[in-house]
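Only one structure is covered here, and it is reproduced in the block below.
Here the complex is missing a single protein chain, while all its other protein chains stay put.
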Amino acid sequence: MGIRWGSIWQALGKRPLARHGLLAVIVAAAVLVLSYQVSAYTNYEVAGVAVFATAAAGLTVLTGVNGQISLGHGALMAVGAYTTSLLLEWQTNLPIVLVMAASVAAAAAAGLLFGVAASRLRGPYLAGVTLALALALPQLALHFASIFRGEQGIPVTPPSVPGWLGASFSGEQWLAWVSVAAALVTMVLLANLLRSWVGRSLRAVRDDEVAAVLAGIHVGRTQVMAFVISSACAGLGGSLFAYWLGLTAPGGFSVTLSLQLLIAIVIGGMGSLVGAVWGAIFLILLPDLTGSLATAFNLPSSIGNNLPLAIFGAVLVLAMLAFPRGVQGGLTSLGGFGRSHWRQRRTRRESG
Amino acid sequence: MLEISGLTVAYGQVVALDQVSLSVPEQSITAVLGANGAGKTTLVRTISGLVRCRVGSVRFDGTEISRLAPEEVARLGIAHVPEGHGVITELTVEENLRLGSLARRGGNSQLELREAYQLFPALEPRRALPASSLSGGERQMLAIARGLAAHPRLLLLDEPSLGLAGQMLAQIMAKLRALVVERSLTVLLIEQNARSALSVADSTLVLSLGRVVAHDRTVKLQSDAELLGAYLGF
Partner (left out) sequence: MHTLLVLTVEGLVQGSIYAAVALALVLIWRATKVINFAQGAMAMFTTYVAWLAIQHGLSYWAAFGIALICGFALGAVVERVLVRPVETASPFNVVILTLGLYLFLEAIAPMIFGGSVRSFPPAFAITGLELGKVQVPLSGFDLFTFGCVAGALLLLTLLFKRTNLGLRMRASAFSPEVSRLLGIRVGRMLTTGWALAAGLGALAGVLIAPTSLLQPTYMDEAFIFGFTGAILGGLESPWGSVVGGLAIGVVLTFVGYLSPDLETFAGLIILTAILMLRPRGLFSRQRERRV
């Protein structure tokens, strides 16, 4: 059994697009089948995981593969979300793909703008600027309240289920399908990108800028490219987020959102796309868990509401304490199967 | 006063010191010579605690110091003047000196400052200037003065000749000689410039590739032309 897997994998290895595509199709099929078996709430959660996985995947490329830390991707999600909300407000039955594409474009543009401005920044300077972005951008929505509807926000109707699926097909299921499809497309594209010269440039700049320059890589352009790619993902995630929440308001895009994305990629392993999924699962499941805990122990709401965040913060701190050497740039993962896991097993089998 | 036995230090796979043993007698100057990479700097960095040894012991007046933090070693009375002098350029000359005297328990910094200026009068007119304004030779003097301000029992000097012109170097060596007597100072002098060290040292140790290849009274070694040729390049 093991050997057969290995040879198939090897064959596919020569054509990464095929391999990633196959994996995506398998996952999509699984989700498809399971979505009928599970409750509406679970489908809703699956959609949520897809939302965060999409955004986190982009961030993990930016931070894990390219080494640029960003605390502002929540703001970029906001760009995508507001684009979606405004377009739908203007014309309720715009095709969903169009809306998503516009959101991606808007966020990518914002990412381009910001990426160019920040392309020479490193480390804490970049972190600080992106933090400022996270704080400042939602304020625009408050200031231009006539367009963005200020604090109340813009309500978003979830995507309507297409007729051919039948009247009994639930909205949550469709939301899950759409979101998972978007997430899978993102993952496949990113995975292929990482295997190409783009991925190599990103990694090269992360590992040693001077060496990268000597190798002919234009560092500034690489940095901007990474920002744009990750912003596009955040934009798509933001668009899905708008559908998922049903409301786009400044309050939903605080610094906490950006930090939650960071948590997702730290937990899942920086640079790992699969890890982004694990991280997203953690983000969605934990509030559920703490919610149940709070009800079970009759905890007051001030504790119950804040428990997830407290745990997120504690997890970040403990992760840094426990793995002082291994987290950045590597494919170590706390809870998931990083790509390295696969590769290690394959190499061991091949050499042994 | 300083007994080192079986000292082995490695940086990962690279062995810098291999079973080095030596003893430094009180009130004397011992020179440690050898080519680049022989392990001289590693030796002093291990004594002062900046580097952990893998095996072996370093005893100072009978106390085992190989597991102590550098600041503890310094407080015991060992002053290490590092390679490249280690002057803190953001601080003034006088602040550097004051730092040296702070290491000494129950020190009177005014007294130590006066002593330092007596020893190196060139420093006094620059006392309020940042150490960055000093020339290489002046910085070396400052570093040595700072080391001495703590009234150490053992002074570890790593390559003081770097950046020092011949005459200044000779002057400093002469002053060290005098201090050995006046203050019961013991000096371990690391040098690549063998000549200046040999002229002032009582005993000499020669390291090569992490091993002790010679350790004797200087006068005896000086007459061993073969040794001088093989390891010291003359």
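Order of writing sets the labels: A and B. Residues in every chain begin at 1.
Keep in mind that, in the parts below, contacts are C-beta pairs under 8 Å (C-beta built on N, C-alpha and C of every residue); 3 or more make two chains touch, one makes a residue touch a chain.
What you are looking at is a predicted structure, and each value in this text was computed from that prediction instead of being measured.
For the chain missing from the display, the contacting residue among B:M1, B:V15, B:A35 or B:L99 is B:L99, taking the whole complex into account.
Among A:V219, A:L247 or A:L285, only A:V219 touches the chain that is left out of the view. Touching residues on chain B toward the chain that is not drawn are 48-50, 69-71, 74-75, 79-80, 82, 86, 88-91, 95, 98-100, 102-103, 146, 150.
Looking at chain A, the residues touching the absent chain are 67, 69, 71, 114, 117-118, 120-125, 127-129, 131-133, 135-137, 139-140, 142-143, 209-210, 213, 219-220, 254-256, 259, 262, 266, 301-303, 305-310, 312-317, 319-321, 324-325, 327-328.
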